[in-house]
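For this depiction, one protein chain was excluded, whereas all remaining protein chains were kept in their positions.
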Amino acid sequence: MNVVDATPSAVKQTAHGQPDASPELDRLYQNFEKELLVPLWTQIGDLMPMHPRSKATPHLWRWDRLNELAAEAGHLVPVGRGGERRAIALANPSLGGRPFATPTLWAAIQYLMPGENAPEHRHTQHAFRFIVEGEGVWTVVNGDSVRMSRGDFLPQGGWNWHAHYNAARAPMAWIDGLDIPFAYYTESQFFEVGRDALSPAEHTCPEFSDSERLWAHPGLLPVSQLGQQHPTTPLLAYRWVDTDRALNQQLALEDEGHAVTVSPGHAAVRYTNPANGRDVLPTIRTEMHRIRRGAATLARREVGSSVFQVFEGQGTVTVDDKQWQVRRGDMFVVPSWAQFTARCDAGQATLDLFRFSDTPIFEAVNAYRTQTLPA
Amino acid sequence: MNVVDATPSAVKQTAHGQPDASPELDRLYQNFEKELLVPLWTQIGDLMPMHPRSKATPHLWRWDRLNELAAEAGHLVPVGRGGERRAIALANPSLGGRPFATPTLWAAIQYLMPGENAPEHRHTQHAFRFIVEGEGVWTVVNGDSVRMSRGDFLPQGGWNWHAHYNAARAPMAWIDGLDIPFAYYTESQFFEVGRDALSPAEHTCPEFSDSERLWAHPGLLPVSQLGQQHPTTPLLAYRWVDTDRALNQQLALEDEGHAVTVSPGHAAVRYTNPANGRDVLPTIRTEMHRIRRGAATLARREVGSSVFQVFEGQGTVTVDDKQWQVRRGDMFVVPSWAQFTARCDAGQATLDLFRFSDTPIFEAVNAYRTQTLPA
Amino acid sequence: MNVVDATPSAVKQTAHGQPDASPELDRLYQNFEKELLVPLWTQIGDLMPMHPRSKATPHLWRWDRLNELAAEAGHLVPVGRGGERRAIALANPSLGGRPFATPTLWAAIQYLMPGENAPEHRHTQHAFRFIVEGEGVWTVVNGDSVRMSRGDFLPQGGWNWHAHYNAARAPMAWIDGLDIPFAYYTESQFFEVGRDALSPAEHTCPEFSDSERLWAHPGLLPVSQLGQQHPTTPLLAYRWVDTDRALNQQLALEDEGHAVTVSPGHAAVRYTNPANGRDVLPTIRTEMHRIRRGAATLARREVGSSVFQVFEGQGTVTVDDKQWQVRRGDMFVVPSWAQFTARCDAGQATLDLFRFSDTPIFEAVNAYRTQTLPA
Partner (left out) sequence: MNVVDATPSAVKQTAHGQPDASPELDRLYQNFEKELLVPLWTQIGDLMPMHPRSKATPHLWRWDRLNELAAEAGHLVPVGRGGERRAIALANPSLGGRPFATPTLWAAIQYLMPGENAPEHRHTQHAFRFIVEGEGVWTVVNGDSVRMSRGDFLPQGGWNWHAHYNAARAPMAWIDGLDIPFAYYTESQFFEVGRDALSPAEHTCPEFSDSERLWAHPGLLPVSQLGQQHPTTPLLAYRWVDTDRALNQQLALEDEGHAVTVSPGHAAVRYTNPANGRDVLPTIRTEMHRIRRGAATLARREVGSSVFQVFEGQGTVTVDDKQWQVRRGDMFVVPSWAQFTARCDAGQATLDLFRFSDTPIFEAVNAYRTQTLPA
């Protein structure tokens, strides 16, 4: 608890609206502490700032190094019931050593050795996988095997059974995003253990999951499934070939004179729930951004935090007073209300950035704000 | 960061799914730490429990003592720009000395001396006042003076200008509830300073605010205001006379054989936004509960936390393994997923409990759960 | 390849886009008729006008005459199973003698002799009663007796059992509004017969219905009922004392400088479902309008039709090229897109107009438009 350090008498206000120090005030503050009370007037600057001042720090993790350490863990750390997953989380440097990339978001590299099986469980935390490189692992969701290949995005709404299996001859790494910190702070998590091993049928994986065969047709929904609610997406994989084409088409349409990009040279698609057009997960927004050669995003701030992973290309990213050259696989964090810009470096075709954020939480409680800054 | 303490070789899993200790593992963990990484497998029990295990503790604050200390602060601490409010917050014993009643909710006693003015400001945090006793203060919201009397409930949606003024000859205390901890953790707050003093016209307060005159007619809404959104309630006061009557009618209807109470002998009304029937604030649910003589609530758990204040009567409250006899003004905290029951003591007409909770947040992100336990 | 002027040379278009007459064309038209086909090009002017051109006519029915004829029916026509209700409907002069006030709305005077019982039934058509004068009848809705007094409004969502009973020594008349024509054209109606007689307990009526005791508290909703949907209002009576006060307050607030009226001197409240703030019925909007001495409404057109009843005062109403002096009980019709103005006559305190319309249908299918015309 933080108190003021001064002196005198009746009730006079100091420069910053604090009472003058006195033995009586000291005793009052001691009584507050004894009674588990804290005054607003000593805390208001921290608690109620003029605008969000994030505890989190902008930070960059290099993919090479993440991969290296994950590979070492592949040799030293088993995957099985109890530990559940060989996932190694980004710990924002100013969030107390907790495995939280931002105050609300978890971002981790997960690593699976050939033949390994990450055992089935389910939890209310919402999750997704994004695959920056590799091949050969699949996720089994309620018995539906979902292939994971470079560029694919696999959302995983809360409370679905899931396991991962690596059938390839090589290890594979990918990233997991979850709302673990949000669920942790707000204390809303449930967890259940499932089967320890997959069934033989689940040891092979078709090219397309059942979910895709049922739900991945543009604008066409299965009549049999429309009588029920789908608060999280029933579509379990969004394939790179589709994402890439959508982004290319936006840039081509821009070239033809249509105002379909976020800003000149900056295309973006959002992964959405086909059943309602909303975010795939109630707490996490996920998008792929493509910035073309020589272009940059507008400088923006917004309420809430984001984690990015570079999917392809090289670029220069600025977050408040930090600036990095980034390349494939690199991950970085943009805290709430930090100013963000990304530019595609010269000589690159495009800079492709996968992004996830906690925006849906703020939209749901009417607290979202954004600001575009003059160039 | 918490690591495991053991020894040997290849990749063997310990009892709780942890790798065997080894110098290589130690070095790996050191590298994780250096690179700002944290493994899931050492943290999962804390991060992903089987059900919510709150960091917060059930705790009771006695109104007499709150009032006493607030009165002392009335003599020692000025109210003015900078400190903004003479508000003293409940600090949950296990939340690190922070002024947080629960992980998401702020609850404070606010105290105003005769003639004092708490200066105008606005913030995106949603707030309310509830008045357990006293008379003579009003809140001025965007120029609308709202009287505060025993039993009244005054919601205050985010980003509305507001000041408080005590025109009585006696000091007055009331409670403030806000989503300050939620906004703090999620980093979504904005704040602005308004006028330092009220206008002369605002130095008198009518019996009913403009907002009541416009919006407090049952089922009747002003046509002129229905073309706009009302994400927070436009009705700024819910008077005790209405709340009391609504609760009495529920119990009377129950006596006549209608299933209109929450459970036998337990009536409850929710304060709602007349424009849409939803909670008055997007992040805070507020309700008044009345338990009649000899009756008790069903034992329940739910996702999310609550703060209660006893409005009238005496009763026995059980929260997990704690039990208290409570009386007028006492405040207590029910953490997420804690088992809660309240009983009206013999010899009391009723036990009236004002309650606020963070439930709307969980409903908004599809994370709400509740469980009623066998008697 | 060229456009329209490349049409086959034999085909020439007449002034209004019609083909030249010819024996071949005659034969084609005969074949169309034989095959149950109709060309668009001969019908488009009627089917797809530039703006709504209503089949309905503005028309006024005098209350005195309605009452007189209803009283005669009271002596000649029984009320009972089969005929179900002694209701006499306004038949718009240009809707083919059908009992339709407008293409979508039914408006009728219903008349009950002392001691009479209109037997219980239910139907999916949404209904309401509005009482311009009289006392002593009640409606029993699912066993809940709802008193009907001057100025009261009683909505009746589809598929609720209901009966009417006159316990007074005098006959009583009131108006019924329903969406019968809409349900008739769209063919969506169900009907069921209930009990022929009320139970003895239903032969007395309390001052307030159970529904009011549970739901008519401003902004306060019963927690026990909030887990279910309420597509139609659960509040079964909106009392005149509340409506009158709400209108008076709007005019008083206007006098104090607040922009809370529809336009200067024109106050209006909408009857809404307290559970969601929406219209009481999914197909019918209901409002009470008060125009003060010397004031008039703005001239407006809107998509959809309305029926008005004068509740109090005298005024001048203009609908397109018709103009009437109106007084208590008079009913008139405003067709879709007709220009409407009402003025309170000099020497009158106010002109109070009850209004119902089909607006929610158009809002639901994104077809609502309105236009305010220059004075």
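A, B and C label the chains in the order they appear, each numbered from 1.
Note that in this section contacts are C-beta pairs under 8 Å (C-beta built on N, C-alpha and C of every residue); 3 or more make two chains touch, one makes a residue touch a chain.
Nothing here was measured: the structure is a model prediction, and the numbers come from that model.
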Which displayed chains the hidden chain touches across the whole complex: A, C
Which residue of A:Tyr238, A:Phe308 or A:Phe340 touches the chain not shown here: A:Tyr238
Of C:Gly219, C:Pro274 or C:Pro360, the one touching the omitted chain in the full complex: C:Pro360
On chain A, residues whose C-beta touches the chain left out of the figure: 210, 213-226, 233, 235, 238, 242-243, 245-246, 249-250, 252-253, 256, 258-262, 268-277, 280, 287
Chain not shown, touching residues in chain C: 1-4, 6-8, 10-19, 22, 24-25, 28, 31-33, 35-44, 47-56, 59, 61, 65-66, 69, 72-93, 97-99, 103-104, 108, 113-117, 119, 123-125, 158, 165, 167, 180, 182-192, 196-198, 203, 231-232, 282-283, 303-305, 335-337, 358, 360-362, 364-369
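Quick note on the criterion: only the chains that are shown with their structure count from here on.
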Same-site or different-site touching of chain B by its copy chain C, using the half cut: same
Whole-Å separation of chain centres (CA-atom averages), chain A against chain B: 29
Distance from chain C to chain A - Cα centre to Cα centre, in angstrom: 52
Interchain centroid distance [CA atoms averaged], chain B/chain C, Å: 43
Sites on chain C at which at least two other chains make contact: none
